[in-house]
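Missing here: one protein chain of the complex. Every other protein chain is in place.
The letters A, B and C name the chains in turn, as written, and every chain counts its residues from 1.
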Amino acid sequence: MPFIPHTEDDIREMLAAIGVPDLDTLFDEIPAELRAGRLPPLPPALQEMDISRLMQERAARDQTGPCFIGAGAYQHHVPAAVWQLATRGEFYSAYTPYQAEASQGTLQLIYEYQSMMCGLMAMEVSNASLYDGASGLGEAMLMAVRANQKIRSGRILIADSLHPVYRQVAQTVVGNQGVTLESLPLDAASGVIDTDALPPIDDVVAVVIPQPNFFGRLEAVDRLTDWAHAAGALVIGVVNPLAMALLRPPGEWGERGADIACGDGQPLGVPLSSGGPYYGFLCCRRSMVRRMPGRIVGRTVDLDGNPGYTLTLQAREQHIRRSRATSNICTNQGLVVTASTIHMALLGAEGLRRVAARCHEQTRALVQTLCELPGVRPLHQGVCFHERALDLGQPAGPVLERLASRGVMGGYPLGQHDPAQANAVLVCATECITEADIRAYRDALADVLREAA
Amino acid sequence: MPFIPHTEDDIREMLAAIGVPDLDTLFDEIPAELRAGRLPPLPPALQEMDISRLMQERAARDQTGPCFIGAGAYQHHVPAAVWQLATRGEFYSAYTPYQAEASQGTLQLIYEYQSMMCGLMAMEVSNASLYDGASGLGEAMLMAVRANQKIRSGRILIADSLHPVYRQVAQTVVGNQGVTLESLPLDAASGVIDTDALPPIDDVVAVVIPQPNFFGRLEAVDRLTDWAHAAGALVIGVVNPLAMALLRPPGEWGERGADIACGDGQPLGVPLSSGGPYYGFLCCRRSMVRRMPGRIVGRTVDLDGNPGYTLTLQAREQHIRRSRATSNICTNQGLVVTASTIHMALLGAEGLRRVAARCHEQTRALVQTLCELPGVRPLHQGVCFHERALDLGQPAGPVLERLASRGVMGGYPLGQHDPAQANAVLVCATECITEADIRAYRDALADVLREAA
Amino acid sequence: MRQDRLIFEHGRPGRRAAAQAPATAVQTGELPADMLRQQPPRLPEVSELQAVRHYTRLSQKNFSIDTQFYPLGSCTMKYNPRASNSLAMLPGFLQRHPWAPDGQSQGFLACVHELQGMLRDVTGLAAFSLTPMAGAQGEFAGVAMIRAYHRARGDGERTEILVPDAAHGTNPATAVMCGFSVRELPTDADGDVDMQALREALGPKTAGIMLTNPSTLGVFERRIREMADLVHEAGGLLYYDGANLNAILGKSRPGDMGFDVIHINLHKTFSTPHGGGGPGAGAIGAGERLQGFLPIPMAAREGSRYRWLTEDDRPQSIGRLSAFMGNAGVILRAYVYARMLGAEGMVRVAEFATLNANYLMSRLRAEGFQVWFPQRRASHEFIISLKRESRELGVGAMDFAKRLLDYGYHAPTAYFPLLVPECLLIEPTETETREELDGFIDAMVAIRQEARRDPELVQGAPHGLPVRRLDEVRAARDLDLCWAPDAAGAT
Partner (left out) sequence: MRQDRLIFEHGRPGRRAAAQAPATAVQTGELPADMLRQQPPRLPEVSELQAVRHYTRLSQKNFSIDTQFYPLGSCTMKYNPRASNSLAMLPGFLQRHPWAPDGQSQGFLACVHELQGMLRDVTGLAAFSLTPMAGAQGEFAGVAMIRAYHRARGDGERTEILVPDAAHGTNPATAVMCGFSVRELPTDADGDVDMQALREALGPKTAGIMLTNPSTLGVFERRIREMADLVHEAGGLLYYDGANLNAILGKSRPGDMGFDVIHINLHKTFSTPHGGGGPGAGAIGAGERLQGFLPIPMAAREGSRYRWLTEDDRPQSIGRLSAFMGNAGVILRAYVYARMLGAEGMVRVAEFATLNANYLMSRLRAEGFQVWFPQRRASHEFIISLKRESRELGVGAMDFAKRLLDYGYHAPTAYFPLLVPECLLIEPTETETREELDGFIDAMVAIRQEARRDPELVQGAPHGLPVRRLDEVRAARDLDLCWAPDAAGAT
C-alpha cells in the first residue's frame, strides 16, 4: 500500500477504538446502491522504479533542445538554484498561508514578489498571482468593469494585435457576465495599431493594449493610453514581463500610465514545461486594490511589535465574501511565483535587462539570417522585441513539420488564426539560441524550401 | 565576477579599512618572481547557461539505460526522495560536524547510519564511512594489524576470489607499512575457495573473505571463518551490503563471527555515477573500536541533560593524534552516507530483502536465457547471488564492444585480469532489469555471436 | 533568531549573480530610445549566495507536510510523493514547448490521455478535460457548461444555481462568475441538505445545483440520489465539487450518484503539491449530456498516435481556460501518483483517510471534545466545536489553532464551515500514522488543560514561532503591500 503507513495492528486497534468491525463499515452511510462495486479495469499499481522508467521513456520522446517557437511561452535560462530552492519541501508541500505565523517563509516571499512586480511594471500594487496570463486578462477585464464605475456598458476594446488565444480565453472568462469584447483593428502592413487612424470611442470600459504584441512588434503605447484615457476608458496593458526590464513599463505609458498591468510570468524563471504551470501577474493602481481579485500579502506587526506578513484584504475573496467576491479564485500558482521570485532576485534589474537585450539581438540575427534565403521575408516592417513574423513564400504548416522532423522547432504557424497568413510563421530567438543554432535553422530551412520548390 | 559579491564601493572602502591602495598590494609578501604573470591560456569563463548546455550535450553522449555490468558497482532503483533530501542545502553545504551543537542534523543521521550498518552486518560498531570499498579494505587490514597484537608478521591472506581491483587498491594503501598480501588460492572449476583443501596457516594477521565473491559465487564463510580463527587470524569480511539483507551477515559467520566487515555502500542508494562518490563502510567488534580509523558519532547529553550527538573518540584521529593516528583520513563520504541512510530508512529490512531477492531471480533468468544460445555456458557451477561468469566460446572483448554499439552494456570482461579467461564475461542483473531487457540482450548477443561465427 | 530582512535589504547597488545573465553589457539594437525604460526597475541586487541563503532560510519558517502533521480540513494535506516531482521535471517534459508539434509531444500526450481515462473510470463520468488550473476554475468550467447546455437547448430562463449554506466559498462565487444568481439551501440537524427547502427552491429558474459529497460538514449526503432525481425532474443539472473526493475515491462514484459534471482537485486527491498556495489542477469530467461542452484542449488517441482536440473537433466546447494546456506539470504529477496507486490503491486511499478521520473523531470525543455530528460517521474529515471552551474558558477555536502550532502541529481549518460556531474542521488524510494522530490528540488535551490553568498562555499563542500572533486588522487598515526603500528604515 504505497503511502499508507498502517500496520495490521494499527488497523485492528483503530477499528476497535472507533467501535466498528471492519473498514467497510466506515462507509455504511453510503447507500448500498452507490457503493462502487468493481471499477472498470484501472491499470495495476506501479512501483516507483517502474513508473520512473516509463516516464523516462516518455520524456525522451518529447521535444528538447533549442526552440524557435514563442507565441506566448519562451525558452529561457533558469538558474539551477531557482527550482532547487522552490522544490524544498517547506515551499513545495505547504498549503496556502492561512496560518500566517506558521507560513512566514511563503508570506515574506510573496511580499517580495509583489514588490518586485510593482517595480518591474512601475505600478503601485500587485496581487499574489492568478492562473496564467490569458485567464488573468479575463480577471483584469472584470476588475476594470468593477473599477470604472462611470461606464456601465460592459464594452471592452481589444487591440487586434493581442495574442488571439488570450482573446479566446478572456472571452470564456468574461462571456457570461455581460461583458462584450470588441476589436480595435490592426494595420495589416505594419502589424500594429495605427495610431493615426484611431476610431472615436465612447462608453468603453477599458482598452486592452499588448506590448510587445502578438507579432513581436512594439505598439505606440503612449498614444494609445492617452487616447483611451481621454475617452474615460481604463487601460489594461498585457505585457511580457521580461521585456519590461528594457522597455517602458505600463506604469509609465502616456501621461498617466496604464491602470492595470497583466500578463504571463513564464519568462521569469518558469520552464516551458508543456504550457504550465505558469502564472498570471496582475498589478494596478492603489486606488483599485479593493477591486482586485486574488490573494494579497501585507506587512504588519505581531503582538510584540515585530514585523510579520499576512494575507490581507481577504474580505474581497470568495471564502469571506462568497457570491459577492471579486473572483472565485482560491488556489493560485504559489510555487511558480516562489520560483519566479527567486529568479528575479538572482537576475536583478541588470540581469533581466541583459537577457531581454540578448533576446532582441538574437532575434534580429535570426531574422537576418533566415531572410538571406530566397523567398523568405519579414511580414511587417518596424521594430520588434524578440519575435517576428516571416513570410516563407509557401504554406508554413508543412515546412514546420519537415523542420521538426529534422529536430528544428521552427516557429508558430500564423495560418491557424488567419488563413490569409498561411505562409507566415512567427519566429523567436531567446538568449538560449547560439549562432550555431541559427545556422542550423537556416541550413535546415534551406533544405526544406529547396525540396518543396 | 561569478560568485563574488563585491561592488566597486565595497572594494574601495575595504581597501581603505585595510590601508592598502589596491588588491595587488595584498599579495606583496609573495616574492615578485613567484607572482604568476600570464597563466597558460585557460578557457574563458562560461555563464551558467553555457556550461549547462555543454554538460547536457556531454551527458547525452554517455551510457544510460539498463545495465548488465556489475563487478563492484550496481544499477539499483534509488527512491526519488533520497537525493532530493540529501541535496538540501543544510546537508549539502555543511562541513564536518565539528561544532556539534550546530550540526545535530548530520550527527543524528550518522548515528542512525552507524546503527543501520551494525544491524545489516550484525556487528557491534560502525564508523561514519571511509572513501570506498576498495580503499576501505586497505584500512581494515591496517586496523587488523593494530588489533591482532599477538601476530606481528604483517601477513594477510586474501582469498583469490576477491575482486582483483580491491586487492590492487589495498596493496597501494598498505604496501608501505610492512604488510604483505598473500593468496588463498581459488578452485578454478567452482570459482570459490575449496574448503576441503585449505592450507595450514600460521602467523597470519588476518584472512580476507569476500561474500559474494568476485564471480558472484557464495563462499563457505562459516568454515573459512572458523579455520582462520583457529589459526589466530582475524577475519575481514568484504561484503555487498545489499546481499546482507538476505544472506548471513559477517557477524554471524562461523562460531564467533567475522571480526571486521567492510565493503562498498554503493548498492544502498548511490547511483552508478561513473564510479563515485560511493563510500566504504567499516564495522568491527566493540573491543576494537579504539583501533578503528575514521570518524565515529556517539550519543551523549547536553548541559540540560537532553540527548545529543557528537563526534567521539577523536583521539584516534589525525587532527588530535597526528602521526600516531589510526589513519590519515579526514574528509570522508558524508553526503553519500546521508543519502544511503535515507535509502535504508525507506527500504527497510523487508525492502532490501526484496530487492536482493529480485536481483538474484533476475540474474538466474538472465543466465538461463543467455545460456540458451549455442556456445554460451556458465563458467562455474554452484550458487551465485546476482552475478555470474559466462563463457561465450569466443573472445569476450570484441563481443562486448559490439553489444555496446547496439546499446547493450553486456558485462565485465574477465580476460583483463586473467588472460586464461579471455572468453569469459561477468554478467549481472538487478531489480532494474526487466524480462524485456533480458530478451533484448539475448537477441543482441545472438546476432553478435552469429556475425562472429 | 535574527529577523530575516527583505531580499531588497540584502542588496547593494551594482551587485549581482554574475553567472546568470549574458556577460556582455546591453545593446539595445534597433529599439528606439523613446521605447526604452529610463529607470531600471527596483529589483534586488544580490549575489547568488545571498539569494540562496535568503530563500533557504525563509523556507525554514514554513510549516509544511514535509515537516509537520497538517490536518487542514477540506485541503487534503497528504504526502506529496517525491517521485512525482522528479519525474514531472524530466528534461523532455520541462523543455517541451506548448506549441511543439504533436509528433514531438507523444510522451506528454500519452500521460494526459491516460489520466483522462483513469479519472473517467474512477468517477463514473463519460469524459474528462484536464485543462482547468485549480478547483475554482474547474467549478467555473462546470457551471459554464451547465449554462451552455441550457442555452444550447434554448432554455434561457434558468438563472439560478442552488448552493448549500455549508458550501465552500468558491461555489457561490463561481455561480456568479458564470452569470447566475445563487440560492442558498439550509442544512438539517443531521448535516444533510434540507430536503424540504430543496423541493421549494427547485423550479423553472433552476439551472443546477452545486454539491460536494461528502459535504464540507464531513458527512456523506445520504439522499443524494433522491436529490439528483428532484433536480433532474426540475430540469436542472448537478455539479459535483470534487474537493472531497479523497473520502470516496473508488468507493462510490459521483457519476453513479447522478452528477452531470464534476471537478477533481488533483492537488488534493491526487496528491500534487500545494506549493504554498498552488498551482493546482481542477480536472473536469462530464456525463453524456454535458460532455460535448468540456473545455479544450483534450487529448485523443487515434491508433497508436495521440493528438490534441481543438475547436474543430469540439464545436460545442465552452472554449479555452488557459493559453495552453492548463497546469501541465501538475497533470504529470497526478498521473505519476495515479499510476502508483493503481486500481487497489485508489480504493485504499478512501478507506484509510476515513479510518484516520473516524479514529481521530472517536478519540477526541472520548476525551470530551464536542464532535458536531456525533450521530454520524466521519468521512475523511469531521468537525469539532470549541463553543464550550470558548464560553467557559475564553479560549476559542482560533486560540486552539494558534497554540497547536507551538506543539508542532499545523492547525485544522478554523471557522469553516461558517455555520458551526468555534469550529475546527479536521482532515488527517490517509498518509499519517496512528502515532501522529495520537500526538495531536494529546496536544488538544494538553491545550485544554493549559486553557483551564492559564488561559492567557493559549490566547497569546503562538510563542515558539518566528513571529507571535499577527495584527491582521492593522494589515488591512494600514496597507503595506510593496516594499519601498524609505519605508524600510534601519534594518
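Convention: a residue touches a chain if its C-beta (ideal position, glycine included) is under 8 Å from a C-beta of that chain, and two chains touch if they have at least 3 such contacts.
Please read these numbers as outputs of a predicted model, since none were measured by experiment.
Trainee: Missing chain touches which shown chains?
Mentor: Within the full complex, the chain left out of view touches A, B, C.
Trainee: With the full complex in mind, choose from B:E182, B:D202, B:D302 or B:D443 the residue touching the hidden chain.
Mentor: B:D302
Trainee: Thinking of the whole complex, not just what is shown, which of C:T159, C:Q370, C:T433 or C:Q459 touches the missing chain?
Mentor: In the full complex, the listed residue that touches the missing chain is C:T433.
Trainee: In the full complex, which of B:N240, B:N332 or B:Q421 touches the chain missing from this view?
Mentor: Of these options, the touching residue for the absent chain is B:N332.
Trainee: Given the full complex, what residues of subunit A touch the hidden partner chain?
Mentor: Per the touch rule, subunit A residues meeting the hidden chain are 1-10, 45, 47-49, 56, 79-81, 84-85, 89-90.
Trainee: For subunit C, which residues touch the unseen chain?
Mentor: On the subunit C side, contact with the omitted chain comes from 1-2, 10, 12, 15, 19, 47-50, 52-53, 56-57, 60, 65-68, 79, 81-83, 340, 408, 431-433, 435, 464.
Here is the rule we go by: only the chains that are shown with their structure count from here on.
Trainee: What is the distance, in whole Å, between the centres of subunit A and subunit C, each centre taken as the mean of its C-alpha atoms?
Mentor: Between these chains, centre-to-centre, one finds 20 Å.
Trainee: Which integer distance in Å separates the CA centroid of subunit A from that of subunit B?
Mentor: Computed value for the inter-centroid distance: 47 Å.
Trainee: Which residues belonging to subunit B are in contact with no fewer than two other chains?
Mentor: Residues 47-49, 79-80, 84 of subunit B touch two or more partner chains.
Trainee: Touching two or more other chains, which residues of subunit C qualify?
Mentor: Only 15, 17, 19-22, 46, 48, 52, 56, 81, 83, 85, 87, 91 qualify.
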